[in-house]
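Worksheet: the structure to be examined is printed underneath.
For this view, one protein chain was removed and the others were kept in their places.
For subunit A:
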Amino acid sequence: MPDHRIRKQIHLAAHFPGVNHHTVWTDPGSGSQIDFDSFVHLARTAERGLFDFFFLAEGLRLREHRDRIHDLDVVGRPDTFTVLNALAAVTTRLGLAGTINTTFNEPFELAKQFASLDHLSGGRAAWNAVTSSDAFTGENFRRGGYLEHAKRYTRAHEVVDATRALWDSWPADALVIDRERGIFAQPIPQARFVSDQFDIDGQFVLPRSPQGYPVQIQAGDSDEGREFAAAKADVIFSAHGELEDGRRFYRDVKDRLAKYGRARDDLKILPSAGFVLGDTEEEAVEHARHIRRQQVTPQTAITFLEQIWGRDLSAYDPDGPLPDIDPIDDANITRGRVRHARDPRAVAEAWRAKAAAENLSIRELIIATTTRQQFVGTPRQVAVEIDHYVQSDASDGFVLVPHLTPAGLDEFVDRVVPELQSLGSFRTEYTGATLREHLGLRHPQQGTTEGVRAS
């Protein structure tokens, strides 16, 4: 028997496959992305697979392309808190992670909502704090307006600090509940938080929740984003899934921890990754190719190209060559999507060169350039590869993004998880009750690691 204890343990999370171009909604097996049953199926599957947490992304305004609502991908998603609280009823151990913007929410309300989720789930709440926002999204909110990039992270720091001040305001032993003497609680001190944007003064409404603070997740990629993560986050949800890039990112972020007095293990790096399985490697590769063609339909390919070219390209044949006209600078051609090219002319040049060298049509080029990290192979191959990434510090695990709702995780849990377990890199049962314990993270009000490292 190999000594399992020295192997780094893999952390897995399940991304609900909703709004994005990864979901293959044309597949006959594709169900509703809104009906609660879909969430139940995916969450229960993730829990059956002993995953750390279930993850919901967020968007606060429907995406637009060329001034019209984008209609090619899945559109529509439910409210994050509502879904996670409802899921707490049908799961017992699975962490429940919500992406919640720091620009269009207020600290007091967030503190109450996350403390409620943590209480009602028995310590399973996590908060992916994102800052992405602009005037486009702001049009749905009374705050309206727009915060420039640097200010967004200033506000994010303040929002997180303010919620922590509110959570900390109740003494750990606040609840007395002495019926004889009629004392329910110790006097609750005023919470006070003053910063550039906030002047908060009042009593918080809830006792400390099981995890103290929800597990803090961060997903931004800029330098400010990485600093924010190093200072405050327990988990980074990154887009750096590829091996060498992943290692660079991993080193970069973990190196930043010391300056905040934190250990390298206090922050887990979990890139997003897709997966495609087959009984043989060839079958998996073929299946993956088929999925990619469904993800990038002819219409989707043109839309992607329009995002770079900044103009209407609907007259072009997706199976033909790239346009020979030049891009124009229209940063607003697609709104409500995070990713956009900073220098469209340079991207166009590079794409033209690639298409020429590899003889690619528009659609083939888009398929090639938008493919993100995915593990393709037999269950054993996928398990060995995931393990290799984790053991070589390209990540601490992955947030898996299935391409089907709601059954997209079934095969992974049934076939890959046992392989990971046989490698000795993945738990065979939950050993803790809270998400902090699954992740092996400290309780914020304690100096020691409370969680048992995944077995």
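As a working rule, a residue touches a chain if its C-beta (ideal position, glycine included) is under 8 Å from a C-beta of that chain, and two chains touch if they have at least 3 such contacts; residues count from 1.
What we mean here is this: contacts and distances are computed from a predicted model.
Missing from the rendering is one chain, named in UniProt as "LLM class flavin-dependent oxidoreductase" (options: "Glutamine cyclotransferase", "LLM class flavin-dependent oxidoreductase", "2Fe-2S ferredoxin" or "Squalene cyclase"). Residue A:81 is the one among A:16, A:54 or A:81 that touches the chain missing from this view. When you scan A:150, A:172 or A:205 for touch with the missing chain, the hit is A:205. Only one residue from A:45, A:113, A:334 or A:381 touches the chain missing from this view: A:113.
Contacts to the hidden chain, counted on subunit A, fall at residues 25-26, 34-36, 40, 59-62, 68-69, 71-79, 81-83, 85-86, 88-90, 104-109, 112-113, 116-117, 119-122, 139-142, 144, 177, 179, 182, 184-185, 188, 198-207, 209, 297-300.
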